[in-house]
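Okay, structure first, notes after.
For this view, one protein chain was removed and the others were kept in their places.
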Amino acid sequence: MATNLTESGMEKMPYKEVNDDVVRTMTHSGKGYYIALALSISVAVLAWGLPWAYQIFTGQGVTGLHSPVYWGIYLANFIFWIGISHSGTLLSAILFITQTPWRRSIYRSAEAMTFFSVLTAAIFVFVHMGRPWNFYWTIPYPNQRQLWLNFQSPLMFDVFAISAYMTSSMIFLYFGSIPDLAAVRDRVTGWRKSLYTWLALGWRGTDAEWHWLSKAYTFFAVFIIPLAVSVHSIVSWDFALSKVPGLNKTIFAPYFVVGAIYSGSAGIVTLMVILRKTLKIEKYITLNHFDKLGILLLVMSLLWSYINFLEVFTGWYADTSFENESLIYRMLTPPFAYMFWLMIFTNTFMPLLLIFRKVRSSIIISLIISLGINVGMWIERYLIIVTSLPRKFLPYAWHDYFPSWVELSITVGSFAFFSMLFLLFVKFWPSLSIYEIKEDIGIPMQKEKGH
Amino acid sequence: MRAVLGLFTYVDALLEAAGRLKDSGYGVTIFSPIPLGHEIEHTLGGRKNHIRYFAFFGAVIGFIFGVLLTLGTAAMYVLPRGGKPIFSITPTLLISYETAILFGVLISFIGFCIFARLPYYGKKIYDDKVGVDSFGLLVDNIRDNKIGDVENILKEYGADEVKRVEEK
Amino acid sequence: MDGIFKRILERLRAYRVPGYYEKFDHKWTMVVDLDRCNGCEACVTACYAENNIPVVGKEQINNSRQMSWIRIERYVDGEYPNVKVKFIPIMCQHCSKAPCETACPVYATYHNQDGLNVQVYNRCVGTFTCATYCPYDVRRFNWFTYKWDKPLDEQLTPDVTVREMGVMEKCTFCIQRIRAAKDRAKDEERTLKDGDVIPACAQSCPTGALSFGDLQDPNSMVSKLAKSPRRYRLLEELNTEPSVIYLKRIMDNGDESH
Partner (left out) sequence: MKRRDFLKFIGVGGAGAGLGFIFGRAQKPPGAKLIPYLIPPEDIIPGAASWYATLCTECGAGCGVLVKIMEERAKKIEGNPLHPVNKGGLCSRGQAALQALYNPDRIKGPLKRRGARGSADFVEVSWDEALDVLGQKLGELKKTGFAEKLWFLTAPLSGHRLKLLTTFMSAHSSPNLVQYELFQHRELAYANQTTMGIEEIPHYDIANTNYMLSFGADFSGTWLSPVNFSRGYGEMRQGRHRKNRGRLVQIEPRLSLTGANADEWVPVRPGSEAILALSIAYTMVERGYYRGGDASAWRSLLSSYRPSEAALATDISAEKIEELSKKFAGSKPALAIAGDGALSYTSGVSCAAAVNILNHLAGSIGVKGGMLINSGGLLGKERIDFKKGIGSLLDAANSSKVDALILYNTNPLYTTPKAANAKESLNKIPFIVSLSGFIDETTAMADLVLPAHHPLEDWGDGFASPSVGYPVTTVMQPMVSPVNNTRGFGDIFLALASKMGGGVKERLKSDSFEDYLKSGWKELYNRNRGLSAGTLGFEDFWKKMLANGGWWREAEPKRQAAVSLKGAKQMLPSRPAVFEGNEKEYPFYLVLYPHHGFGDGRHANLPWMQELPDPMTSVTWGSCLEVNPKTASGLGIKEGDFVEVESPFGSITLQAYLYPGIRPDMVAVAIGQGHTHFGRYAKDRGVNPIDILPYKEDPRTGSVALNSTRVKLVHMGTGEKLAKTEGVTRELGRNIVQTITSEEFKKMGKEVI
């Protein structure tokens, strides 16, 4: 270790400083934090809670949906948030198995992002329902209605996939942070102490506990990767199993999984930039992290662009009136044409800049590119649904779709809801993994013999 | 019986002390803020990994639960739909795949709690400094007369602090 | 305990065959003779009267939320003066391989013993999947709980439920008339004969374009009409196997019309 940089590019510091920094991020919250929290809670309630209550009481008619476009912006949001959630799986599980060093300081908040975006997505399932007060009919429990559920329906696959994914990502997040909760438990007082004592399950850091933790953690990592891939292909099968000309394509499962990982990584880059600035943890998330994330984004953007081109190409190649109409509607008729080309610009051309190291290691440009990708990916989900459903088989029944104010305000509300959850997470949970960073710094040895 | 807790800053010193004490018959537990899996294995010998079986059986049980749920309910209330067979393979496999992973995760988490005997909120021997930067070595079931030798060994290997703790 | 396993095993063997459920009691079929249909929309109003379909008002029609279970589609090709107008009445096709049935998570729509694609209103949770999967766009949704101004609700028939908001609905081939005809046949101890059941639209059609009957009964009018060389089915290439059979319209492609 000639230079005093750790493998992941952080410069070494004593263990104690790591503990202090993490506890500082949790206990000291500046005025800015409270303003942000208050803002996000109020926007979440006003932009999501009230319009939703209004929609429940007046009926789904307040949205812009109609025949033949029965799925609209709610489904686009649902897929967008499920897509963002695959970032956690990628960062913490896949990179954990491949032992990449630079994941150590960012995987915890990535997992948190997974869990919160799955939560937001799950709530969208209820928002888009026609009669949400009967939601419990979609849960397979023994009942006296002499009726079980149609397990051949893609919607039932969704119910299972999302609930499995939500529980396993929650366990994955909680399980990985038990040692940190114990470390924080020893440093805080008052109600926080009783909270973390309860949460840390009496962890003492004995070698036996560490042994079982690392073993179980490997299994979780192994389990959650195929689950994430299956969740997003199931979400894509809601559309691919239909007979709508724009949606009925076999490329949809890989297309959605790649799109998910792509938008997830972009989400992580955005989050890391914001987290780094607000929590003043520049020491831990260094430019090397952004460099590596940049490469990841570049790879994913090329993969996504290939599959997107493939989807359009197969549609065009079939040359049936059904496919052509939905392509023309998506690529050439305003206002969808503007959104389509904006998406192509932000998702394909802008990330090509990440080839240059200078771009990758500049925080501002990475932020702009990742925000562009987030916007682009939302537009992609929105376009998939909203430009293929109005152009189904019978031209007489074609009607265009534009979201109403209720839908738009609920979309804004969902972003506020996500940021509210994240702001609470930062204060109630160690957002950096203390023991992983210490491991990264290295084990204090008396004699400098090679390991 | 009595117990002694020694706090070290350097891991190699601690491991040597632990090896020596273990050879002379004392029960040794090592506290550390970071997982020392490999180092401990070299000196004190590795442990078997029982979580494997939990994960495997959890997945199998989950798979069976999924199959039973889909096919069993279809058999109980026969409602034909869309010309599809009542027992169709693909949806069953899909749902069993999901439940397999779900049960796998849940049962291996339960397995971890069993082996680490974790959710235990009673009083146990513990020192706050272990969570930050020092490494603890707890030696227990020492007969009263041997207390002195154990403490000397610990100091000999450079323990920063040696404390007698009550066995609870 | 072995009773249950024996039942499941026995069903396992029986249900594996995809076509297990060919043994429906009836194969209700609607034959639409497009050469007779003149697009006068008497069937649309008859359906409104028979099935308590709500009137949604101008603003909802602007949002394309009309609730009619049967609609007359009009395709106008050619420029003035060689304008060719074609009408086609489209209602739920009651497909025997219905994409909507497999999609509904709560069995709100399934293929019942009558061979009809049944829509169960009180089970519907409103996930819209069936309407998205239907290639014929014939499903209608109750966007609001629609009101009937005071004495107009006297006209609501008790045979058909009035749907509340959040429920999907579609043409049911006047299932209340099928049930009533079956009851009458049972009271008179005879099996259903052709012409017992006639939906409101077929009954009111002035040109006799719509005829309805059971395809499984060989000497019914529909099975004779179904053998006509002019028969075709809408969007047959999607192999949903619809049970509405259209008879081609005779139209000279207008070259010698002027």
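Should a chain be cited, it is by its letter among A, B and C, assigned in written order, with residues numbered from 1 in that chain.
The criterion applied here is as follows: contacts are C-beta pairs under 8 Å (C-beta built on N, C-alpha and C of every residue); 3 or more make two chains touch, one makes a residue touch a chain.
None of the values given here were measured: they were computed from a predicted structure.
Novice: If you put the missing chain back into the full complex, which of the shown chains would it touch?
Specialist: A, C
Novice: Per the definition of touch given earlier, which of A:Arg192, A:Lys283 or A:His399 contacts the omitted chain?
Specialist: With A:Arg192, A:Lys283 or A:His399 as choices, the missing chain is touched by A:His399.
Novice: With the full complex in mind, choose from A:Thr189, A:Thr250 or A:Ser321 the residue touching the hidden chain.
Specialist: Checking the options A:Thr189, A:Thr250 or A:Ser321, the one contacting the hidden chain is A:Ser321.
Novice: Which chain C residues would touch the chain omitted from the figure, given the whole complex?
Specialist: The missing chain touches chain C at positions 33-36, 38-42, 44-46, 48-50, 55-59, 61-62, 64, 66, 71-81, 83, 85-88, 149-152, 154-158, 200, 203-209, 221, 224-225, 227-230, 232, 234-235, 246-253, 257-258.
Novice: Residue-wise, where is chain A in contact with the chain that is not depicted?
Specialist: Residues in contact with the chain left out: 45-46, 48-50, 52-54, 56-57, 126, 132-135, 321-322, 325, 393-399.
Note that only the chains that are shown with their structure count from here on.
Novice: Tell me, which chains sit next to both chain A and chain C?
Specialist: Touching chain A as well as chain C, we find B.
Novice: When you average C-alpha coordinates per chain, which one falls nearest the overall C-alpha average? Tell me, please.
Specialist: That would be A.
Novice: Could you tell me between which two chains the number of C-beta pairs in contact is largest?
Specialist: A-B
Novice: Determine the centre-to-centre distance between chain A and chain C, using the mean Cα coordinates as centres, and give it in whole Å.
Specialist: About 42 Å separates the centre of chain A from that of chain C.
Novice: Using mean C-alpha positions as chain centres, tell me how far chain B is from chain C in Å, no decimals.
Specialist: Computed value for the inter-centroid distance: 62 Å.
Novice: So which stretches of chain A touch two or more other chains?
Specialist: 147, 149-150, 152, 156
Novice: In chain C, what residues contact two or more other chains?
Specialist: If we look for residues of chain C contacting two or more partner chains, we find 99, 102, 104, 107, 110.
Novice: Name, in rising order, each residue of chain B that touches chain A in their complex.
Specialist: Residues of chain B touching chain A: 9-13, 29-37, 39-40, 44, 47, 49, 51-52, 55, 69-70, 73-74, 76-77, 79, 81-82, 84, 88, 91-92, 94-95, 97-99, 101-102, 104-106, 108-109, 111-113, 115-116, 118-122, 124-126, 128, 130-133, 158.
Novice: Please name which positions on chain A make contact with chain B in the complex.
Specialist: Touching chain B from chain A are residues 14-16, 19, 140, 146-152, 156-157, 160-161, 163-164, 167-168, 171-172, 175, 178-179, 182-183, 185-187, 197-198, 201-216, 219-220, 223-224, 226-227, 230, 234, 434-435, 438-439, 443-447, 449.
Novice: Across the complex, what residues on chain C touch chain A?
Specialist: Touching chain A from chain C are residues 60, 63-65, 71, 73-75, 90, 99, 102-107, 110, 123-129, 131-133, 135-137, 139-145, 165-168, 235, 238, 240.
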